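What follows is a short report on a single structure.
Only one protein chain is missing from this complex, and each of the others stays in its spot.
Naming follows writing order (A and B), and every chain is counted from residue 1.
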Amino acid sequence: MSAALFVVDNLTVTLPTSSGPVDVVKNVSFTVDRDETVGIVGESGSGKSMTALAVLGLLPRGARTSGSVKLDGAELLGRSDRELRSVRGNAISMVFQDPLSSLNPYYTVGLQISEMYRTHRGGSRSAARKVAIEALERVHIPDAARRVDHYPHQFSGGMRQRVMIAMALCCSPSLLIADEPTTALDVTVQAQILELLAELQATTGAGLMFITHDLAVISSIARRVLVMRSGDPVEYGTAEQVFSDPRHEYTRMLLDAVPRIDDEVAS
Amino acid sequence: MTTTPALIEVEEAVSPGPSAPATPPASGRRILTTITRDKGALACVVFLAIVVLMAVAAPLITKISGWGPYQFDSAAINSDLGGVPHGALGGISGSHWFGVEPQNGRDLFARIVYGARVSITISLSATLLTGVLGVVLGMLAGFYRGWVDQVISRLMDFLMAFPALIFMIAILSSLPSGNRPVLLVVVISAFGWPYLARVIRGQTMTLANREFVEAARACGAKDAQVVFREILPNLRGSIVVMTTLAIPGFIGTEAGLSFLGVGVAPPTASWGQMISSSVSWYSVDPMFFAIPGTFLFLTVLSLTVLGDKIRTLVDQGAAA
Partner (left out) sequence: MTRYILGRLGGVVVILLAVCLFTYLIFFKLSPDPAVMICGKTCTPERIDSIRDVLGLNQPLLTQFWEFLSGIFAGRDYGSVHCSAPCLGYSFQTNESVWSMLTARLPVSITVAVGAAVLWLLAGVIGGLVSAVKQGTWWDRTGMGLALGGVSVPNYVLALVLQYVLVVKLQVLPFPSAVSFVDNPLVWFESYLMPWVVLAVGYACLYARLTRSNVIDTLAENYYRTARAKGLSGALIMRRHALRPALTPITTIFGMDFAGLLGGALITETVFGLNGIGKLAADSIAKNDQPVIMAVTLLAAFFVVVGNVVVDLLYTALDPRVRVVSA
């Protein structure tokens, strides 16, 4: 079996607060393989987003990290901003929760995609624009050639998230990190986005690190699951393991909290 | 010029974005504790307290210092040299703590103290009048919309289009010297209120659409109750910030008008007017320029620093 693509080993993230330094991520370890989806689940404040930010070196100023984060054997933690720039968007891409605020309202989506492409692959503006159109088509945005010149506010919520995904994938990253990509969307649109992610993963072979608080979403797409609580890794195993036979009480609590159609309503 | 930029800057900082929450404003107590802990702010408060003390207790202070603001001391100036004060630093001595004015020998300390009175009373009155006009008209326009809003907004456009400084000077110079301070306050406020009203109007419109207002109405609240109990408390932050930052602007405006000769009528003392008189003397008696200039600068600076801190606190209160 080939070595795992992405290995996180004992990652700890410490943030400075007004009452002293606080560990928001404590000794988290997990791996993501090519073509594999790993879900990171937890309530808000569990440190799941911080884990993602730590990977790309996007933590707030004053944050300290320890442990190891390796992509294809190369250590990422502790590298300088300049060094990480060639990784961000290139080898590892990220999709964020709220596509409206995560896209610059002053520039067209085409420009925001092509600037990323040109940064990592170079090329002329017209070539990059073609890439942007292809990227939009790949995420099934209709009339891509026209919509590439539209501004973010001219897209609906689901479309905007597709744009973000298109942007994240335009340089063919080996790992895609999705931080609550469907949380801000309607349920029906959620399903479409999940389908899209699965399809793109199949075609590109990228690894997918999917962060969410929604257990139902995780159960449908993740092969392995990491459960986090207040920065601690609580449970880590395959999806079947975690969902059918959770070892930790917290996991059991989370599972129980999901309303089921055949539950009795307490009167 | 002096009023406008500060108010516009505050406008920009205070105008809420589309997602601005209407949260309880920072409490007065929190503001006090934060300010007393900050050394810079504390220094400002101390200085301002001195200035206010000067303004309030002017007659008492000048009785202690020995000279009134209108008394001429011809012994202190050297009439052979054209009226230059005796002694160094513009004539500072045990009898004249800040020296004397050239040519007429008036005690500079007394004039500074009485000048403080002018600056403080005019700027505070103007702030009060501007505040009342701005909040009332802004809320009316924002709450009732329709033709009320149209009329008030056109009036605001009209007043903001006027070159305020030119107009103020023109009006003040063409009217007789009769109750000058009142006239100054009225004129300054007439051109100042639209900037406050514009912000209040915008925020009132946003707030009037919020759910809690709808809920209040559903409970049977009448217009007046909605305005005073639901909307006004949420405007407190903006009002505090804008009025606090308007004060130094008004002090500057009054000083500027007095500098140009259309402010308070001589022999009433005003820092701006003293600076204006000092121009012809600054090569031989720079203290006559430096002392009122420094007081003016430090007063405006202290108020601006405090206003800034209050604005930061209010913003933090809103963002919390």
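Please note the rule applied: a contact is a pair of C-beta atoms (placed from the backbone, for glycine too) under 8 Å apart; a residue touches a chain by one contact, two chains touch by 3 or more.
As the structure is a prediction and not an experimental result, all values here were calculated from the model.
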Item to complete: Decide which residue listed in A:Arg88, A:Arg138, A:Arg162 or A:Arg229 touches the omitted chain of the complex.
Response: A:Arg88
Practice prompt. Would you write out the residues of chain A that touch the absent chain, in ascending order?
Written response: 56, 58, 84-90, 93-94, 96, 98, 101-107, 115-116, 119-120, 151, 153-154, 164, 167
Discussion item. Take the complete complex as the reference. Which residues in chain B touch the chain that isn't displayed?
Written reply: 1-2, 4-6, 8-9, 12-13, 154, 157-158, 160-163, 165-167, 169-171, 173-175, 248, 252, 255-256, 259-260, 272, 275, 279, 282-283, 286, 289, 293, 296-297, 300-301, 304-305, 308
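Keep this in mind: only the chains that are shown with their structure count from here on.
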Worksheet item: Could you state the distance in Å from the CA-based centre of chain A to that of chain B?
Response: 53
